[in-house]
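Here the complex is missing one protein chain, while the rest keep their positions.
Read from first to last, the chains carry the letters A, B and C; within each, the first residue is number 1.
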């Protein structure tokens, strides 16, 4: 059995340019399947021996990669410099440390706007806030839904922070995409392939949370559903896995972060709040996450955690969030990076 | 903090009869929320002390249960005799051992019809067959989709076996429900709450597979999404969980089966094929499953496993399936049960 | 790289007979290492091609097996009929279902003798009782130690039941072996290789409990430490593994039981008490265990569980144990087996 070879072209190479390659293989009776990685074209060819027999007039691929695994559009070899994801004015994956913060769930105008103002003031470069909440029990608070979306829009208006919210229904994608700057796929939906495809088609950046029972490679395969829709604006998010250890809500898997940084060109985010489930764990897990290579953090902050309708007990108070930000900055520098949103001092 | 009390009424008690109770609580300024468990009404009341002050003319509840957990419509105390699920002519949950069998995926008319004929002949009382396949990678075979559904319909026509197939998209529910006898929610979608609600509204029986990273209680909470739609025709299905053990595909959790039989009135199914991932494990795991109390088994059978497009390596050959059936029957008898579909010898 | 080949000889073949084979290989400059599997000799030879060049006068091996794994003395291929373990008058591994029962810990003469009498009366064919208890915390009850051993001896005297107790210190092996009929290696010591070697040298049968974080294959490798000492009287015991599921104390892995029955000639025991951690789970897990192929069960019984100093909340009351025994018997028969200790009715 032979392995296909992937030819990756520069974004400047047009579809027409790649067509020449397809015709070359076709003329030899060999298959060549065309894919897109963002604006770049990728050709999967069955017979690698034919590559060197092509006309020199054809555009030269920038990378030539053996297709080893079933999920291959996300492999680092296809884009060794990494993918930069544009989340409003914020870039995730450019080497900076981007912190997104906000309430687990949007609960009221007061709570949302106050929290947004605080996290913006403390250096967050994005606002999180759930409006449709996937809850284990149908009897739990399900989020403010469309009313919540308006509050998110207002918070963005006031703070200038781009906004990310979770999508749970393929039918919601379009309406959400009209308002927010990025969609989040929750851990429970990581293998909801219908939702992945819909989110991929939205054109928006997607934060893809790893399922708590899913592997490093399965997460890459889930991202492939997004990539296959021509959407390369994907951020993988580690948020803890299920293990036998009862002392924390989940076990944060920072080995996964290190592995993703090696295996995929997609940027990697870590959610220390939902993983640990306790505010005291947010600082050490955040520091560890960026030390392990994470490009971004997503942190629960709430102005009054004891009143939260959802997961309040893990949210940071404003002053605790400020402390975490203050501790992150020097470590980012020591890692040769800087906090996103902070002007570089060159 | 007080716990609500649940009043469960006989199916013969009408909505009007229960309204009297609601008015009773309302007249005392106390809340009473109305739910349905299949055809029965269930009232959740905040102030249990008011129950005994009601008019004796009101219909007497059959059960009075403290509402301890967040998912409570499925608790065994509400229906101690258990729920019987009607899957075509087959009843699951009546004490018999129901075996559903068929190919993991519907791949061709020949394969489907031949497998259906064989499993019917060997005593299966239902046919399984996937037409929309949720696959880890988007590059894998995704099922024959609507073409496959026609093949399932034809197989039912020929064999008389009721048919269950997996639903992966809320948009598909109605069309599928027009053809099949039961819907299956796959393990990867156990917490896809939008899909659960849609399936609950279909009115069809639903086989709810436990997510491989989800707990016994989370599965009950997922079932609550179905029950809340007034659909009590729900079968829980254990199909293995993720553990550190690499020798089998998943670790079958028969403790979960025993716990569900204690905790819920819903019948319980076991999938020994997807759990073990190897044909040699199907017989011992099937026998163990019914010994642990499972009401039903769902087994992969394929006339030519080596040609299967999906999970072929775990499917039983026809003669192996016949052997499993032959070994199950005496154990069912020893457990004071009998194989479903076999006339009882009273 | 070549794989060694194992030549297995009948027990009647003496060391002298096997020496001829060693000289044969030696004369060709090829290595042949001699091992014992109980009373049988096993030769591991590097060059399989030389086997057929040996003199026909040499004793013919009964089995010729490729040595695939690192732990190979326990592989089923070496003794396809299975190993029978003699535990006092009881045989484990002869197709019967052997139930060993007794208190988790020996706590007093009264408790031990009363429990022993009851389990003997109800059909147990062995008595369990811990005298040295390995406890997570050093502040917990550590067992009656040598005083407890005398109580076990007295219980055996009165009931005729063979006795198994856990050994936790290599220094204790000899003294324990002078009294009990079998040693148990606990889950926490499964990879305490010094203890394994000492237990192997005792000549007593050993019940080897699987570590709750250890794999099916690691358990076989641990058994290899016992087998290498020339002791083939080893019973593997599944007692639950650590998973994310919090509803039971451990997750019983009956897939492991099925796999061991395929992979090793050693008999397999299941401990439903320590696995589930709740008396209500003992009956379904016991039934499932023998249906999955287990040769034996080891069940906690206590005359007054609420007074137990160790793990009392999982122990069966005498009448509950009688019920379990009554339910096991017909299932054993349906599986073509019978309860150990019950005269066969042929």
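Quick notes on this one:
Keep this in mind: contacts are C-beta pairs under 8 Å (C-beta built on N, C-alpha and C of every residue); 3 or more make two chains touch, one makes a residue touch a chain.
Note that this is a predicted model, so its numbers are computed, not measured.
Residue in contact with the omitted chain (choice from C:125, C:164 or C:221): C:221. Check A:256, A:269 or A:297 against the missing chain and you find that the one touching it is A:256. Between the chain not shown and the residues A:117, A:287, A:304 or A:342, the one that touches is A:287.
Residues touching the missing chain, restricted to chain A, are 213, 215-217, 241, 243-248, 251-259, 261-262, 275-276, 280-281, 284-285, 287-293, 330-331, 333-335 (touch as defined at the top). Residues of chain C that touch the chain left out of view are 70-71, 134-140, 168-171, 188-189, 191-195, 211-214, 218, 221-222, 224-225, 228, 241-242. The omitted chain makes contact with chain B at the following residues, 213, 242-244, 246.
One rule holds in what follows: only the chains that are shown with their structure count from here on.
Chain B and chain C have centres, each the mean of its CA atoms, that are 37 Å apart. A separation of 50 Å divides the Cα centre of chain A from that of chain C.
Among the residues of chain A, those in touch with two or more other chains are 242.
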